[in-house]
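Please read the structure below before turning to the comments.
For this depiction, one protein chain was excluded, whereas all remaining protein chains were kept in their positions.
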Amino acid sequence: MRPGGRSIHQIRLVKITRHFTRYAEGSVMIEFGDTIVICTASVEEGVPRFLKGKRQGWITAEYGILPRATHTRNHREAARRKQSGRTLEIQRFISRSLRASVDLTKLNEYTIILDCDVLQADGGTRTASITGACVALSDALSNMQKKGQIKTNPMKGLVAAVSVGIVAGEAICDLEYIEDSIAEIDMNVVMMEDNRMIEIQGVAEKEPFNQKELNTLLGIARSGINDLFKAQKIALAHA
Amino acid sequence: MRPGGRSIHQIRLVKITRHFTRYAEGSVMIEFGDTIVICTASVEEGVPRFLKGKRQGWITAEYGILPRATHTRNHREAARRKQSGRTLEIQRFISRSLRASVDLTKLNEYTIILDCDVLQADGGTRTASITGACVALSDALSNMQKKGQIKTNPMKGLVAAVSVGIVAGEAICDLEYIEDSIAEIDMNVVMMEDNRMIEIQGVAEKEPFNQKELNTLLGIARSGINDLFKAQKIALAHA
Amino acid sequence: MRPGGRSIHQIRLVKITRHFTRYAEGSVMIEFGDTIVICTASVEEGVPRFLKGKRQGWITAEYGILPRATHTRNHREAARRKQSGRTLEIQRFISRSLRASVDLTKLNEYTIILDCDVLQADGGTRTASITGACVALSDALSNMQKKGQIKTNPMKGLVAAVSVGIVAGEAICDLEYIEDSIAEIDMNVVMMEDNRMIEIQGVAEKEPFNQKELNTLLGIARSGINDLFKAQKIALAHA
Amino acid sequence: MRPGGRSIHQIRLVKITRHFTRYAEGSVMIEFGDTIVICTASVEEGVPRFLKGKRQGWITAEYGILPRATHTRNHREAARRKQSGRTLEIQRFISRSLRASVDLTKLNEYTIILDCDVLQADGGTRTASITGACVALSDALSNMQKKGQIKTNPMKGLVAAVSVGIVAGEAICDLEYIEDSIAEIDMNVVMMEDNRMIEIQGVAEKEPFNQKELNTLLGIARSGINDLFKAQKIALAHA
Amino acid sequence: MRPGGRSIHQIRLVKITRHFTRYAEGSVMIEFGDTIVICTASVEEGVPRFLKGKRQGWITAEYGILPRATHTRNHREAARRKQSGRTLEIQRFISRSLRASVDLTKLNEYTIILDCDVLQADGGTRTASITGACVALSDALSNMQKKGQIKTNPMKGLVAAVSVGIVAGEAICDLEYIEDSIAEIDMNVVMMEDNRMIEIQGVAEKEPFNQKELNTLLGIARSGINDLFKAQKIALAHA
Partner (left out) sequence: MRPGGRSIHQIRLVKITRHFTRYAEGSVMIEFGDTIVICTASVEEGVPRFLKGKRQGWITAEYGILPRATHTRNHREAARRKQSGRTLEIQRFISRSLRASVDLTKLNEYTIILDCDVLQADGGTRTASITGACVALSDALSNMQKKGQIKTNPMKGLVAAVSVGIVAGEAICDLEYIEDSIAEIDMNVVMMEDNRMIEIQGVAEKEPFNQKELNTLLGIARSGINDLFKAQKIALAHA
């Protein structure tokens, strides 16, 4: 039996609050159960140096976690003057995933920065970040269209992400912290709305896995992600 | 006429939400109008090296601001691997203020870390931080008593802080960003419940000030801070 | 037609030189075509703090790349006083993969550090690093047995890794730089000798992928990795 | 009885040596008793980016302390690759105070950097820095006029600063280290020549203070600062 | 008797492998016995800011050492985010020596970066670096001539370097680690082909030295360096 009485394929209760803060072009608070992330999208003129003159825009992400988002307090990365490898790995993952959802050549020379800051962490912070950042990005792109900064909406479709894993021999969806910490296999999957994959990262934490197990996990991931698309669409349907 | 139709002595609408996140010993979201800060109190065993064996505890604060808490995005301090002078100055200010509210010799050898993270900034982030951190600290100390970590509550009383200033020749209370940016004089005042001062920082941004102006500002501060004490007490009165 | 006339499933010429440097407990130079990596294994007494007293050992990896390993010179990370996100991501990847190949509870309280330094980079530096580090690790473990630092060999089996991808619609194995830079999909796969997976990382660089494409890529990866196991075994068979 | 037999309102012996080093546009060694600070003013063409094109100049300060300026040696900040929060707080304080003494719109697009380096620290290093830097600034501005870099002298008047505090229940002026370390209240006051305040920072180190105590302290500060203005004027009167 | 049966004036076996890696304009692996260094020369357009418009080029060097180049593993400088004083001292030494061998005014506005990375360290890494970097530099300059980036070869002649020292009262040439660690006097000498000196650094590790000892050491150095010039010329004579 999973915590909270969830079935093995069931994702946690998802809440998406748009316009969470006032100033960002897109601002979303997303909750996957007890995991809470603020995702903001900031639109800035110009592109990084390596793209200058290439007639395209850019999307990048940054990730942070408040010191006491977790059970015991972690040091503040700014105070240590160092972002951990985990932080950098996650923000590169979020960046790639969201970049894949947009036709950058239709973004003109704008950069959109997606800040994903974890207020509370109970597993799945990177998948919640991607799922929430996608909604913030959508809002920012609509905003750009209204302002005339871009003509057409360059978004190819929604993206969402979920973690899946094998715990005590059972394949389950959307692991919370207590499950994640004992998982034999841990996998993060990012998909487009047509269920094609943008990124997949699977790690054998305790025991290697075979292709059959991989396929089982992908099936569960697909189901969970489709539920996330529903939550995103409901949120976006309301002003 | 002030923004939002406030009178010159009136503080903004204050909201204090306790138990905002789950894991911290104290967790408060405080809103001074559009300024929103999460204040958490984390209890850790042990004290810094310079206090070892001195039979007392310690209280310290850290301050951060989400990159898009402001009108335009600021860089992330962790990514720049440097905390700004402003950040360090503010967290030292918060630390001193809260430390003054507690009898450290009754805290045993525990350290309480107060993390103040600004989700949205519209002026007064340091005064909101102190006012909210005081409530989080109170919750953490009650929690310690329940667990038997301390015998008696070492809190000497509440502390609260407000900014006051002179804008267009008029002394006003609790400046929001648009007021702060044009203020002639800007002052932060921290008080105990008996209205004695813990800290006062006054800066002539445009024009020096005399003692009469200082006294006027302190009177306004006293009134605003007393309203903050009421808000703190209401919040603490409810479980 | 691939560069060098390779077939789509064919890995590059692999050369594994053991005892490349004198002082390390394991030292391997591995070449995947023009990609050249030095992998050394260093045995140190003690474990990181979070493992103290847990009666187990630890394996970790560090990754570096000489400034002129690439077509144009990159800055030296030590001189910039910062390891890039890419570097940290890769060394975490190598660490996890090698850790999975060893029963850490049989390693006593020793730490083995695997340094993977790229002398020349033509794609696949992280997969070459894993494949070479495995041989260096094997040598270091034998060395520890000889010295009586461990009783039994804690290695569960060899690990090897290869990159696969889709280039111009075709699934290919062991991409070199010129292929990697235009790949639609890029995937790194790490396997044990029984072909179960330790880690899989797939990224849609240009176009999302479906499960059929994923399975094709995994099949190719399996074939390439099995060739790498042969090369490792030949190298290990000779003193 | 105070150390050195001073009365409670009396400042320490002040010595101001102009032209202390050769190369700076202004160079002053200031002594407040055993506290010794070298203040240099350096004139540079150009202004920081945020002021470009705004037809004004800029004044900023940096603060440092030699490792063995104190009773026991402190680490060298450059060697630790970090300026402490205290250092940054002090240099921001000095910057604001001196900036207030000059009409920046008459400074053309020049930046004046005030370096305050403490050779020996016996309390009051920040107030000595402000008082000495004002003289160095005055010399630098005269120098700029001579060179034709500015037409009129943009200085609005002298500024000086003193610390005041309550020690053993008694309000005293210009605390030396041994007094500062046991003070109940510690306050730094910066004034213009007309005794209007530029900045005031008061901290209850042990016991909160009321408005009457504040006013007493400000009165003492005024008296001490007026003595500092005399010392500055005597120094400036001699070539 | 010296290790390996060398006579007191004899340098270790020197091997110089040109074209060691593929991409650099000059790439040399040099071995002084068990000391192995990769020296690459990278040609970049442009010069550092302080040389802009001065119609000359620039040559600079960077030095690194793989973590397990030594008997026990050293930390990775990039991971510590700091280059040691020793590293910076050595790379400044290499830079000066190679710069002295070239007429920078004939280099046009190009910068040549010499990366010296130590794969294995058995004493003399800085002298091997200079000797190898000189060959890499020569190759890079020939390459520039072929490409028409420069008209004439700006090299004034070869440079080579050797360490000499007094060990157990005996003056010896080209110290290996075991000798270096017990040397009473340690000296590095860099010469042009005419045996004039470019740089000399002599340190009394245990006992001061007089001019006679210095002259003896210089004589030995001359002999060793002349052997190095032969090795360089043989290497350069073969395509």
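Just a few scattered comments:
Think of it as A, B, C, D and E in the order they're written, each chain with its own count starting at 1.
Basically, a residue touches a chain if its C-beta (ideal position, glycine included) is under 8 Å from a C-beta of that chain, and two chains touch if they have at least 3 such contacts.
All values reported here derive from a predicted model rather than from experimental measurement.
Note on the chain not shown: across the whole complex it touches D, E.
For the chain left out of this panel, the touching residue among E:51, E:79 or E:214 is E:214. Annotation: of D:30, D:59, D:94 or D:113, D:113 touches the absent chain (contact as defined above).
Seen across the whole complex, the unshown chain contacts chain E at 85-86, 88-89, 91-92, 96, 100, 191-192, 194-204, 208-211, 214-215, 218.
The chain not displayed touches chain D at residues 21-24, 27, 34, 36, 38, 40, 42, 44, 62, 64, 66-73, 76-79, 81-83, 87, 113, 115, 117, 119-120.
Keep this in mind: only the chains that are shown with their structure count from here on.
The chains that touch both chain B and chain D are none; no such chain exists. Chain centre most remote from that of chain E: B (centre = mean of CA atoms).
Averaging C-alpha coordinates per chain places the centre of chain B 59 Å away from that of chain E.
In terms of their C-alpha centroids, the spacing between chain D and chain E amounts to 50 Å.
In chain D, no residue touches two or more other chains.
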